[in-house]
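Let's look at subunit A:
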Amino acid sequence: MAKVVGEIIIDIERCKACELCIQACPEQTLALGKSLNHKGYQYVVKVNDNCTGCVNCAIICPDAVITVYRKVLKTKQVETT
Partner candidate 1 sequence: MAVDNVDVLVEDVVKPENLVYRRPSTLLDVELHYCPGCGHSTVHKIFMEVVEEMGIQNDIIGVAPVGCAVFAYNYMDVDMQQAAHGRACAVATGIKRMLPDKFVFTYQGDGDLAAIGGNETLHAANRGENFLVIFINNAVYGMTSGQMAPTTIEGMVTTTSPYGRDPKTMGWPLKFGELIAPLPGVAYVTRQAVNTVQNVRRTKKALQRALEYQKMGLGFCLVEIVSNCPSNWKMTPIESNNYVQNVLIPYYPLGDIKVPEVKK
Partner candidate 2 sequence: MGEVKLMKGNEALAEAAIRAGVDAYFGYPITPQSEVIEYLSREATKRTGMVVLQAESEVAAINMIYGAAGCGKKAMTTSSSPGISLMQEGLSYIASAELPCLLANINRGGPGLGTIQPAQGDYFQAVKGGGHGDYRLLVLAPYNVQEMADFVKLGFELAFKYRNPVMILADGALGQMMEKVELPPQEQRVHIEYPWATTGKPKNGERRVITSLHIQPEKMEEINLRLQRKYKQMQEEEVRYQTKNLDDAEYIFTAFGLVSRIAMKAMDLGRQRGYKIGWIRPITLFPFPTKIFAEVAQRVKGILDIEMNSGQMVEDVKLAVSGATRVEFYGRMGGVVPTPEEILENFEKMFIKGE
């Protein structure tokens, strides 16, 4: 079964920490960060690598600050005896 790996880029200066993406992410990959952006918002950060690139976060994000990539990995059938 091909493994899907996702990656997101967050424009942290434009994130308003509204948390909607956190709620929408099926993999609990997102959470409010510790540091603040120039507006004083605790911008969202990735807290695990389970992102599958499902785009939920980008769809619900009101400010369109998330760019999403997705790569389908063809795992190599490696014979390991």
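Per the selection procedure, all candidates are chains of the complex that A comes from, given by their letters.
One rule holds in what follows: a contact is a pair of C-beta atoms (placed from the backbone, for glycine too) under 8 Å apart; a residue touches a chain by one contact, two chains touch by 3 or more; residues count from 1.
Because the structure is predicted, anything quoted here is derived from the model rather than measured.
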Query raised in the report: Quick one: in this complex, who touches subunit A among 1 or 2?
Result: 1
Query raised in the report: Which positions of subunit A touch candidate 1 when the two form their complex?
Result: 5-7, 9, 14, 16-20, 23-24, 41, 53, 55-56, 58-71, 73, 75-80
